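Complex shown without one protein chain; remaining protein chains in place.
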Amino acid sequence: MSKVDLAVKIGSLKLRNPIMLASGTVGYGNEISEFSDLNKLGAIVTKSLSLKPRKGNPPQRIVETPAGMLNAIGLANVGVEEFLKDKIPFLKKFDVPLICNIAASTIEEYVECTRLLDGEETIKAFEINVSCPNVKDGGLQFGNDKNAVGLVTSKVRAATNKPLIIKLSPNVSYISEFAQVVKDEGGDAVSAINTLVGTAFNIFTRKPKIFNVNGGLSGPAIKPVALAKVLEISQKVDIPIIGIGGIMNWKDVIEFMIVGSVAVQIGTLNFIDPTAPEKMIKELEDYCINNKISKLSELTASYVI
Amino acid sequence: MSKVDLAVKIGSLKLRNPIMLASGTVGYGNEISEFSDLNKLGAIVTKSLSLKPRKGNPPQRIVETPAGMLNAIGLANVGVEEFLKDKIPFLKKFDVPLICNIAASTIEEYVECTRLLDGEETIKAFEINVSCPNVKDGGLQFGNDKNAVGLVTSKVRAATNKPLIIKLSPNVSYISEFAQVVKDEGGDAVSAINTLVGTAFNIFTRKPKIFNVNGGLSGPAIKPVALAKVLEISQKVDIPIIGIGGIMNWKDVIEFMIVGSVAVQIGTLNFIDPTAPEKMIKELEDYCINNKISKLSELTASYVI
Amino acid sequence: MFIINSSVIETKQVHENIFIQKIHSPEIAEIIKPGQFLNIRVSEATFPLLRRPFSICDVEGENIYLMFNILGEGTRILARKNPGELIDILGPLGNGFKLDDDFKSAIIVAGGLGAAPFPFVTRSLKNKKEILTFVGGRTKQDVITYGMENYILSSDDGSIGFNGNVVQSLERNLDKIDIASSKVFGCGPNAMLRVLKDYCINNNLDCEVSTECAMACGFGICQGCPIESTSNTDKYLLVCKDGPVFNVKDVVI
Partner (left out) sequence: MFIINSSVIETKQVHENIFIQKIHSPEIAEIIKPGQFLNIRVSEATFPLLRRPFSICDVEGENIYLMFNILGEGTRILARKNPGELIDILGPLGNGFKLDDDFKSAIIVAGGLGAAPFPFVTRSLKNKKEILTFVGGRTKQDVITYGMENYILSSDDGSIGFNGNVVQSLERNLDKIDIASSKVFGCGPNAMLRVLKDYCINNNLDCEVSTECAMACGFGICQGCPIESTSNTDKYLLVCKDGPVFNVKDVVI
């Protein structure tokens, strides 16, 4: 048995370690399972699901930027129905908490998706994406409006007893105000952050490099911003935080925990090294041993300011 | 004579080319003049000046991040009085438009600084920094509050007839709303963007790497965000935009112009290659020749979406 | 599909700006098929951040070959790797060309760096099928014949071979081809593949092409590489997983 207790809790959801795979960066688990033993991970979060299947944006959907990438996938996904029928059977085989991420254009659609998925016991929690910057309808608008985030939280809360995580937009002045609303309306945790709005243009054609014009910036470039957002929430609101943004190695995980995260999600790194998240678990353990930390969860919000 | 017309206009302020040096990255011109012929540049912007001298934050003030850096200088500056007495004589020797950047904690202080500097004819325009994230008093609060930005703009407007540029904070949901306020209150132009709020922690001491805890993120990491902010303003508000954020070469300058900038400012790059801004001018000219562009200013907002 | 560190044996410049890199990688060599690709991390640092996709150019025993030109920092770093240095390879990825179909002649059509996958295709078909190869490029410098057999050259500016594009070159030599028993294999810029597709469909030529697209992951998890399908317009196909090789009938290029 491991000498270090790596387990963490997100509200009532217990994870064997804080390493989660982020929405939109693991598909529905199939491909990544060829690189990594999913059973070792803390949790995996599905690609955002919408009520109906979505085709997503035409190409070009991604472009690399300094230490980051822009994406505007446009929430391409199979829809709730096909997910339950075709994707759940594969995911059922694993002993890893499955978190369903939901994206929608209306409050009713959020609620409807949650209802349809709620009965599936493989799904251990919901993460509500109110912050996708890459679809013309909904998305960003919700995420940058406190009332809308409050309403989504309370309505979805009424539709499920499972742990409810709201994934916050970083494209706001004071993210802690949104975390407070989530807490007030009964949300169990927040994820921070989703991508930053960005763009890139071809200087010869003068066209945007991405069909959708704007994309979401992810990767190490945004890590300092993500850390500041997590710290802000941690200092102001008493709610579990899942830290996300530019994590490339175990040191980044520790840094996110120190500023206030109970767990973290790995996104862009999965594209570059899909074996990395599993490897980090061992490295976190080594760090704890070397630094005489018996419970990894003690790191959460252990900043010295 | 040059075959290409590189001149640009920011309201009534005419620059011989769009390459400006950004506030806080050129000091008061002395050191950079050893690397570069200031007379070739479009303009230089002083370090933010406050009414009284400011000592700034204790060390550590800067830390490198992936493709970027965080700084929390804390607006260390000599103050308006010493600036006029000791720094202006040196700057007078150059034939380059000098723009004075002003930072303050109260509206009265903004106005007072402007009044004191207005008489100095070497100063060709004012850039009002409402967006410095690195001082505990003022700064960010102003920049993220539309009413405050409006008030600063109208009061400073009343205090000077020189071109008035407001430097906007990127740490808001819809920067174009702030640009609109600036326009409504009589500002001549906006600069976008100042740095993004970020942080970094030492995972062994659990202390922030920067004394001030938060710092401002600059450099190529933020370029996609800056471009999206400029584009948003350009699409929504009819006001000249000075594009800033992560410019590393002439291609980045073109990209910023295409998305809507009339001119640009070079910041972090000055630390790495203080000869680069001057070299870009020739490279911009070559681009224009190769692409049969007779007036560089035609590029502004020439995006094809 | 796995990640492996394999060591560079040598990097040769075979043409202006064209490099052939020989890598000792028995694990990849054993299972990779012509038309598949590899996604390579050229640096451990965060720059460049993403892997860079490269077609498998050739396989010889335990060694694999890549062909590339220096476009940006990624390929520049790759070209500079010294013998013995390890490179981090993720693969094999995607499907390959279907070489076992019932055809007698393989008609290879390569535009510029589209030549990259064909040395391995040629090696695999040699002594089994007839091969006729059309190699084209903008100018002489872009016409790459490395590892090819029985080729006809063309260049857009006439500096080498037939003066015209590679599809026109194919058209001009249609008399040499028995349409019913031939299969076309194409690779090159999308503009060329579009013309090739139209030409083959109009002339009833069976044709597979290797397509290109900006990619983040290369193995199906990012949804970054959509390509329009002709049969199901509700859903995109993924270049990295469903391709990069497609029958021209199946996709909108």
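Per-chain numbering from 1; labels A, B and C assigned in written order.
The criterion applied here is as follows: a residue touches a chain if its C-beta (ideal position, glycine included) is under 8 Å from a C-beta of that chain, and two chains touch if they have at least 3 such contacts.
Quantities reported herein were computed from a predicted structural model and do not represent experimental measurements.
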Q | Interface partners of the hidden chain - shown chains only, full complex considered | A | A, B, C
Q | Selected from A:Gly42, A:Pro66 or A:Gly246 as touching the chain missing from the view | A | A:Pro66
Q. Which of these, B:Leu41, B:Ala67 or B:Leu227, touches the one chain of the complex that we don't see?
A. B:Ala67
Q.
By the contact criterion defined above, which parts of chain C meet the unshown chain? Give residue numbers in ascending order.
A. 45-47, 73
Q. In the whole complex, what residues of chain B lie against the chain that is missing from view?
A. 24-27, 30-32, 34-35, 47, 53, 55-64, 66-69, 71, 73, 76, 219-220, 248, 268, 270-275
Q: Would you write out the residues of chain A that touch the absent chain, in ascending order?
A: 66-67
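The definition used in the following text is that only the chains that are shown with their structure count from here on.
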Q | Intersection of the contact lists for chain A and chain C | A | B
Q: Could you say which chain's mean Cα position falls nearest to the mean Cα position of the entire protein shown?
A: A
Q: Let me have the rounded angstrom distance from the C-alpha centre of chain B over to the C-alpha centre of chain C, please.
A: 47
Q: Could you give the separation in Å between the centres of chain A and chain B, each centre being the mean of its C-alpha atoms?
A: 34
**Q.** Shared-contact residues (touching 2 or more other chains) in chain A
**A.** 66-68, 219-220
Q. Can you list the chain C residues in contact with two or more other chains?
A. 46-47
